[in-house]
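Omission of a single protein chain aside, the complex is shown with its protein chains in their original locations.
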């Protein structure tokens, strides 16, 4: 058995640190999911979710992981053979593509090196070239959790609009929502895909889709097989504050509390806080003489910082040293980044001193693992945090 | 806001009363699902689940409801056009059939009146007639939560064996597992479908499949589209104690504790307890002069008792009176039974005095709702509970 | 280890069933008891306690049991040799007397048979006779938890007023507050003694004193040694929302929530609920052909029902049978009632069906223990609960 002599530092980029208030809200007897008390809860979390996703459209909440919500986006709107445009921004983009392949979509891939946001120039070019409008959907990952690079959905929307292309815009914001700005309606998103266990500060167990009228119309016209993920049945049941099958009641209790917490702090404050922490983490990385994975200042994620390991050093050996010596879990490098990078999550229920503990753990770990670096990352981070300045804060080119 | 002046009686046939120990086990910070401490948990719950389902085969645990586990059973083993034999035992059988239709299976239905277990004679006859072995799967519901009738899977297996039919045997035991005997391996089940929120005493959020070698082989040969539900990816990841995508970590904490509780009590004691409670509930029903929905003594469910409302009385009006006067949720009549029956759940974490509170609430509710009945159901139930006899205990015809 | 297959029935007359909301409120990290967030809590619970005790006077909250609050009442106001008038109403009165003896008070005892409230005629007579006003305090127990008899403090106050006697009126309402009417100011109480673990629906851990101006003046003039229990230091610290030494922070979290629950239900509804339950418990007792300990209809407790065991039967053997067969804890007979009575607690977070489970457990236990009785107590109780009438409701002679 693992003996924890203090609080474990869970600094992977999700699942994140669930607030005590949320865990305690979940720690309650379950309810009759067909009764009036449940309906009150159902209406509450549906309305609250709309405020968080900034939408008047239906928010579909599945008892599932975010991966399930990916599948829901696909099977509701697309049929085998449909062409989709996907951008290779990292491992989560790659996994979504794998899933699309399993459903026999015809994937047009905009390549990427896993160190930038999606290539918007290429996306626009492909759309411009698609005069026949064969492309049914453009699918991008908002916050690439495998690299720490952001693709701004509103910039993708602009590219699509410039090309006057009618494809659906589908956005995975599993690790974006609740950590950085997101506006389903204003940005013209057709299908939003999200999960509970990141910026929403919940345990894993809920997947989300938010859908535009256009996406809903597409789903009605779509004959692809589906049942569990079928939007229409959920929308119908939601009108009564219920779900077509047993919902994950206790995580919904938590969702109610998490939304309350986000709104008590204020969403804008939540986003500013994440940006400050990311700026501090990047300042530390720079001071250590290390490189972030993300190479474009415009696209740095406020939710996590992925760091390149110096050549000849194994990131997972380093992570193991950090875990064993300092009881901190850092994110591993995924797929092509396996062993080559580590990731520092600073998503969700998090504050300055938790970040400083985190960065001190990284700095001490680098030393114990004999990874070449300069000392003083923690000091650099403190300069950012003390300054109360928002330095190096990336921002979308369009609002 | 609902003011509860004492503990709510959640006597629907699931979700059930979650033990404090289980809720508290879930009320813990989440973990790195790719780290060593999680792997320890993963191996623990996988091995424990095998003991509960009495199997050496893989147990697949999804972050999903039981409905998702139905879908998993279908998409892994069957393709559009495949013929399946389903038995109409009640609303859950009907919902599973609806799902099968959405995946374009060719359904051969053994009709039923929703007051009995599956018609085994008919099932055997159909299988005997199917000399070409067009039927790929026989799909039955173990414990029909909408009616309180049991279909014993081992009896279905015998019918299949007598017909020497090679179809897969798929069993929904969502509300059976943990409440009545279930033996995946010994009974020759090919795909078991289950959920967390009934006899396993957990909140909703986990769906289960248990799969035989034959089912696994069928899935490998099956080209139907699937991704989230794909068994093979889960099996591969489970070898390392992990999952291919973020699992519902906190419900897994609860699963570990729930299995510990079931084993501390002893599964046989758990089953005997459910049978005693069911016998007491039926004794009360009989004393009230009411009829159980289930008409065959051999098939009474140990997990719930569904009761016919006298002609001219609305079961939901009665349920509302019970809820408002006695803070107890009873199960509603589903589909064709809407307004005609009510259901008393006595599944999971439950004891004699909780049952007596429940039956007293029903008896007082019958009176307040002016439903014709005789008094004394509670006395009849007490006779059963005191006697410590197991009376009227239904049992499968084969072991 | 004890295996609980459902929820334990904790039907002793305290500690009582703590609501989940209260337990969860307590399940939070502790706070700096000298910081601003704590002060907010401190002011909240002090003001809330005043509303519960119906007073504008100081409420002193100790990290202690109710026994500690007894001691506080004594050492603050009385000195060795001081004469006090105490009424022998049962074991808690006797224990308070024992304590008074340890502090060398000169005790004048009004005898009693442990089956009635305090003898008010005698009390008045003693006070009338005490022309020299040697008696410094009259000390009574509001709700005698050992017998289920109430002594109404307002009736004692009337007796004192009729005798124009200046003694302090000290009332132990440990098991009364939150279960039956209590008005510190309106009834002219000088020192109220209470605890957290009964009608306040909290775990044990807080003791309360509420003090009149007269009591405070007495304490200032009193030279008896004291430190931990000294009122003045607590009053001084409370002005800043803090305490002179580390308070039981987490139980204070619970107190805040418990007060919120009492006020959501409405104190009058809380009291009416307790009376209904007591009436139902007495109806059951009568139907069984058993006698309540309390022999005066005017003095029956709404919080518990103590039942005489038929001659020749051991109440504790019966209680053991109930515990082992039905996982219910009933209250034991204390001191002279050891083995001769059992007590049914129906205090605090409690509802009709919990009561019915409780009474069914008693009725079945009587049968298993072969205690002579008639069946049908549960039916009689149901008549009361259904009727929604408040029958046999005792009430103080003065308001």
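So that you can tell them apart, the chains are marked A, B and C in the order they are listed, and the count of residues begins at 1 in each.
Quick note on the criterion: a contact is a pair of C-beta atoms (placed from the backbone, for glycine too) under 8 Å apart; a residue touches a chain by one contact, two chains touch by 3 or more.
Values in this document were obtained by computation on a predicted structure and should not be read as measured data.
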Selected from C:80, C:166, C:266 or C:372 as touching the chain missing from the view: C:80
Of C:99, C:125 or C:368, the residue in touch with the unshown chain: C:99
Identified contact with the non-displayed chain, of A:127, A:278 or A:328: A:328
Residues of chain A (touch criterion as defined above) contacting the omitted chain: 1, 3-7, 9, 17, 19, 27, 261, 264-265, 270, 273, 325-328, 349-358, 360-361, 363-364, 367-368, 375-376, 378-379, 382, 385-386
Touch residues of chain B, complete complex, unshown partner: 20, 24-25, 27-29
Chain not shown, touching residues in chain C: 2, 7-8, 10, 12, 14-18, 23-24, 26-37, 40, 62-68, 70-71, 80, 98-99, 102-104, 195, 197, 203-205, 225-228, 230, 244-251, 323, 329, 332
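In the analysis below, only the chains that are shown with their structure count from here on.
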Middle chain, criterion being Cα centroid separation: B
Chain located farthest away, centre of chain B as origin (C-alpha): C
Euclidean distance of C-alpha centroids - chain B vs chain C, Å: 45
Intercentroid distance (Cα basis), chain C paired with chain A, Å: 54
Approximate Å spacing (C-alpha centroids) for the pair chain A, chain B: 35
Sites on chain A at which at least two other chains make contact: 24, 27-29
